[in-house]
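Here the complex is missing one protein chain, while the rest keep their positions.
Per-chain residue numbering starts at 1, and chain names A and B are given in the order in which the chains are listed.
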């Protein structure tokens, strides 16, 4: 536990705010890269996810994307992109990698959120004369919000974790303390940096968890997947089913 | 391509080491997480706590865990054990949630029918719940497998020797082909593991070929879509 005391001492050292490598700057960098990458990913992934969810076409794309994001080693992507765009442009390379890794989670969240909406609700909305756009924005998007937030949450954590590695291609951020600590064998710095990273990740995670809870409450019920009903509805008759499939 | 031809031995060696390093956490994760997931599923009171704890573990970025773990459990930073244990923790965290969802995806009517036929307690768990949760468990295991293979590469930053070595070495020496080889071989291992798991699933659960219950299929797809590494 001695090491952790050293780490705490390191964290609270006045050097951390006055020295050459101030904590606040590194935290700011880390959050800024995360936010930027998250926004760019969302701009790409949300419209695409809604399109897939609403039309039901291109589901394979969503599944493939999730698989690829998981299989591709983030460190490998960071290093190869850095080499490709030149070490001087490491920031561009890093943001591109963050977006590549962030898009699939958000896409999956947007898509799954829309798809999880009870099809009979969508059918009813269409039957009373909502246009397809109205169905998407007034029914599917609000009901799918908790799952979309879940996707954003995974993407944010993924980006935060990858941004830690980005110190190795010269990006800065909180990973820099771990990188320096490991190479210089300064355990207090490395542990202090790791603790900060964990706290940052937990804080962002908590923020999204609260967001998800608020969203669930705002749409009026617990789970969006199955609406609790006092009496179980009979299953759809076959011709109702075939019509439902027809209109989808 | 010249680089690849000149370094075939290194590539093969690193690939085999990488596969070996990935295997243990996947197995440990499965063996620990299924009982843990069953526990969380069976006992309502344990559910919230268990799932919250695994959820938090899962939030920790991998490099930070590699750094924090050694002083906590008293091993060396550069020990291979460090990476194995850290990745096992992720595997458990991921798999526990999947295991709980897998058991939840079992059709309550089928469970009811099994109870009505006289199955109870452990008998029902082994004969009905676990086999029927199988497809979703498999989906979760496949996610764990792919993520673990990918995360092993981060271990190179704390001295583990695996395909991640090609990333750092390639960056220092400016050889794109070297890094590309590392990425490709990592993905190859992940795909091979995934195919093996899918095959094993078909052998162990022959009834999943062709028709499948909607509940489990949806749950399996949801896990395949939305669970991922931090």
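In this section, contacts are C-beta pairs under 8 Å (C-beta built on N, C-alpha and C of every residue); 3 or more make two chains touch, one makes a residue touch a chain.
Heads up, the rule we're going with is that contacts and distances are computed from a predicted model.
For the omitted chain of this complex, the UniProt record lists the protein as "ATP-binding cassette domain-containing protein", which is one of "3-oxoacyl-ACP synthase", "Transcriptional regulatory protein zraR", "Acyl carrier protein" or "ATP-binding cassette domain-containing protein". Here the chain not displayed is in touch, across the complete complex, with A. Which of A:16, A:59, A:126 or A:180 touches the hidden chain is settled by the complete complex: it is A:126. Seen from chain A, the chain kept out of the figure touches residues 118, 120-121, 123-131, 134, 139, 142-143, 218-221, 224, 227-234, 236-240, 242-243, 246-247.
The rule we apply is simple: only the chains that are shown with their structure count from here on.
A separation of 19 Å divides the Cα centre of chain A from that of chain B. Of all residues in chain B, those touching chain A in their complex are 55-56, 59-65, 67-68, 71, 77, 143, 146-147, 149-151, 153-154, 156-158, 163-164, 166-168, 170-171, 174, 176, 179-180, 182-183, 186-187, 190-191, 221-222, 224-226, 228-230.
Residues 1, 3-4, 62-63, 66-67, 69-80, 82-84, 104-105, 108-109, 111-112, 147, 150-151, 154, 157-158, 160-161, 164-165, 168-169, 175, 178-179, 181-182, 187, 190-191, 193-195, 197-198, 201-202, 205 of chain A are the ones touching chain B in the complex.
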